[in-house]
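Every protein chain except one is present and positioned as in the full complex.
Here the chain labels run A, B and C in written order, and each chain numbers its own residues starting at 1.
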Amino acid sequence: MDNANRTRIEESFAAQSMMCTLGAKLYSIDLAQAVITAPILPGALQQQGFGHAGLTFSIGDSAAGYAALTTLPLDSEVVTAEIKINLLAPAKGDFLRATGRVVKPGKRLIVVTAEVHAIAAGEETLVAVLLGTMVPVPV
Amino acid sequence: MDNANRTRIEESFAAQSMMCTLGAKLYSIDLAQAVITAPILPGALQQQGFGHAGLTFSIGDSAAGYAALTTLPLDSEVVTAEIKINLLAPAKGDFLRATGRVVKPGKRLIVVTAEVHAIAAGEETLVAVLLGTMVPVPV
Amino acid sequence: MDNANRTRIEESFAAQSMMCTLGAKLYSIDLAQAVITAPILPGALQQQGFGHAGLTFSIGDSAAGYAALTTLPLDSEVVTAEIKINLLAPAKGDFLRATGRVVKPGKRLIVVTAEVHAIAAGEETLVAVLLGTMVPVPV
Partner (left out) sequence: MDNANRTRIEESFAAQSMMCTLGAKLYSIDLAQAVITAPILPGALQQQGFGHAGLTFSIGDSAAGYAALTTLPLDSEVVTAEIKINLLAPAKGDFLRATGRVVKPGKRLIVVTAEVHAIAAGEETLVAVLLGTMVPVPV
């Protein structure tokens, strides 16, 4: 993946204040794949003290979106048309890691998935899977 | 809806630190329906400056979850098994309002929907619809 | 809704051999809404003897698709980009009725819902809800 592609994704990520609020980092980007990590901050919990579904969703959705964006021209942005999340296990541990991937690239629609793992003491637990559709929009 | 039911939902809501981070309020609760409002805070934006899908999702999911919880015994909590969001319009305006409703109550699974509107100068725009499944769990 | 719009939808429906195999009928069409009915044929059952999820899905998806098509120019067809179904109750009774509706029209994406009811001795049971995205394509 070339530098211009990488740079525009880093800039887009930096422009998402929600990622900053959640403490999320863009861990890696490759063609059709993006990885975001996030701590489980004290301000991002649900009522049982685990990470909120909104946290898991936010990083899963963003990882899927950036995976899609890597496949698009530099004058495109991407928005989520729809996405579904299945929550498999409580979001607890040292941090979360969302891996987004492109299932089917396209000019009008890009089908994407994401997996979100919780990492605790080096052990990984799959806490959510997402399946959705991204739509290119002009910058 | 009796007071005990109302109180446990208010307590559960207050225990979700993510709701506090997003500035969300539990606006109303009735049997099988819950309404949550939230501002579009500077720290909850996506890269184009609109409310992040994670914000819309968080309040939609929570409104749907509390709609489900109103139908359950007092010794139950509820977790999201899965939920899908279709995003219809940018989340921009004075604030967002999520209305969760129960489509089908149940002891094992509760099917729920939510609609999220953006309110700007008194005009409402439907920005997202959600359809999901909640699962009762012991407190 | 004008006759040309109605006619092209009736012709599209007639061209779906799957509808014929399932015994489905286009019951009514109005702007942004379509209703399809179907018997629960002996050849459309699942392993417990109820209507197969594939039957419920097929008429729900088609009703949603035709609801979308009513909003599009005459030189458009529509295909399903994605759709989710929540199954609420066994598909049993005298027949099924799927009501598709447009949630959000659009030139690129049309967000749709459908409800499928089972009718038995005049009583209606909601057996499924669907939420999906249709995409216009040239005829």
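Following the convention adopted for this analysis, contacts are C-beta pairs under 8 Å (C-beta built on N, C-alpha and C of every residue); 3 or more make two chains touch, one makes a residue touch a chain.
None of these values were measured; they are calculated from a predicted model.
Undergrad: Among C:S58, C:T71, C:T99 or C:T113, exactly one should touch the missing chain; which is it?
TA: Answering carefully, the residue with contact to the hidden chain is C:S58.
Undergrad: Across the whole complex, list the residues on subunit B that are touched by the chain not included here.
TA: Touch with the absent chain occurs at residues 81-82, 84, 108-109, 111, 133, 135.
Undergrad: List every residue of subunit A that touches the chain not included in the displayed model.
TA: 84, 86, 88-89, 103-104, 111, 113, 126, 129, 131, 133
Undergrad: Even though one chain is hidden, which residues of subunit C still touch it in the full complex?
TA: Interface with the chain not displayed, on the subunit C side: 12-13, 15-18, 20-22, 42-48, 52-55, 57-58, 61-62, 77, 79-87.
Convention: only the chains that are shown with their structure count from here on.
Undergrad: Can you report the angle of the rotation that maps subunit B onto subunit C, using C-alpha atoms only, to the nearest 5 degrees?
TA: Best-fit rotation on C-alpha atoms: 180 degrees.
Undergrad: Same or different: at the subunit A/subunit C interface, is the fraction of residue numbers used by both copies above or below half?
TA: same
Undergrad: Subunit A to subunit B: how many Å between their CA centres?
TA: About 21 Å, centre to centre.
Undergrad: If you average the CA atoms of subunit B and of subunit C, how far apart do the two points sit, in angstrom?
TA: 29
Undergrad: Need the CA-centroid distance for the pair subunit A / subunit C, whole Å please.
TA: 33
Undergrad: Listing for subunit B: what residues touch at least two other chains?
TA: 84, 86
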